[in-house]
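Pasting a structure here, questions to come.
Every protein chain except one is present and positioned as in the full complex.
For chain A:
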Amino acid sequence: MLSCSPTSTHHPHSTSSQHSHPQTQTDRHPSNAPTMASEKSSSDLTLLDFWVSPFGQRVRIALAEKSLPYEYVEEDLLAGKSERLLQSNPVHKKIPVLLHGGKPVNESLIIVQYLDEAFPDTPSLLPSDPYARAQARFWADYVDKKVYDCGSRLWKLKGEPQAQARAEMLEILKTLETELGDKEFFGGEHGFGFVDAAFAPFTPWFMSYEKYGEFKVAEVAPKIAAWAERVGKRESVAKSLYSPDKVYDFIGVLKKMYGIE
């Protein structure tokens, strides 16, 4: 079974002709995005990524929030892993990998913190107060531990294990709903922040979770649904994410690859 663990996913088994190559994607793809992403930059940043990866998207969002130019390099994970990826992340062999002046930084949330610290002139995603930072790290860690794994079980499994995954997903959404409360963003006074960037990439996956889990986020966690809509309109997020339909189709491709009905 292919592992689908947090920092990346989708080991290739075979080239799937059904996987729409990023170059044929519509205007939303980073390489078609405004010059920012495609310029070889003075900040000397390169991002090794995979178009639909929510973990890579966190980094894209952070780079956009900071208006940092970078070179986007698509790793077609369904076709194989490049030498460059294997060398940059020899331990996990996963994307996203940020190369700054050639030096690699791995793991999406670690990369986001790195960007805050290496580019202190830019808007920060973590707040400055240590206590607020601790709470932000806790909740980003919660999203990391829970959302992707539970979501994967929701579309991979059937019967009792799927029902269990569904119950867990509802629990996760309700917990996040309580944490968000009436705030505009998880970042609260800080505004759009670390937890928002950590969770936003999962919003296009909601439709798939809803279909497989037979529930509606708007009913289970209306504040989260409203937050998803708000956050989806934010420029850095809008240009980094793909539509729920594309995500749903991608899951279909994965299921075929895994031989799941």
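To be clear about the criterion, contacts are C-beta pairs under 8 Å (C-beta built on N, C-alpha and C of every residue); 3 or more make two chains touch, one makes a residue touch a chain; residues count from 1.
Everything that follows uses one rule, which is that contacts and distances are computed from a predicted model.
Novice: What protein name does the UniProt record of the undisplayed chain give, "serine C-palmitoyltransferase", "NADH-ubiquinone oxidoreductase chain 2", "glutathione transferase" or "snRNA-activating protein complex subunit 1-like"?
Specialist: "glutathione transferase"
Novice: Extract the touching residues of chain A with respect to the undisplayed chain.
Specialist: Within chain A, the residues that touch the unshown chain are 1-5, 91, 100, 103, 105-107, 110-111, 113-114, 117-118, 120-121, 124, 127-135, 137-138, 141-142, 152-153, 156, 175.
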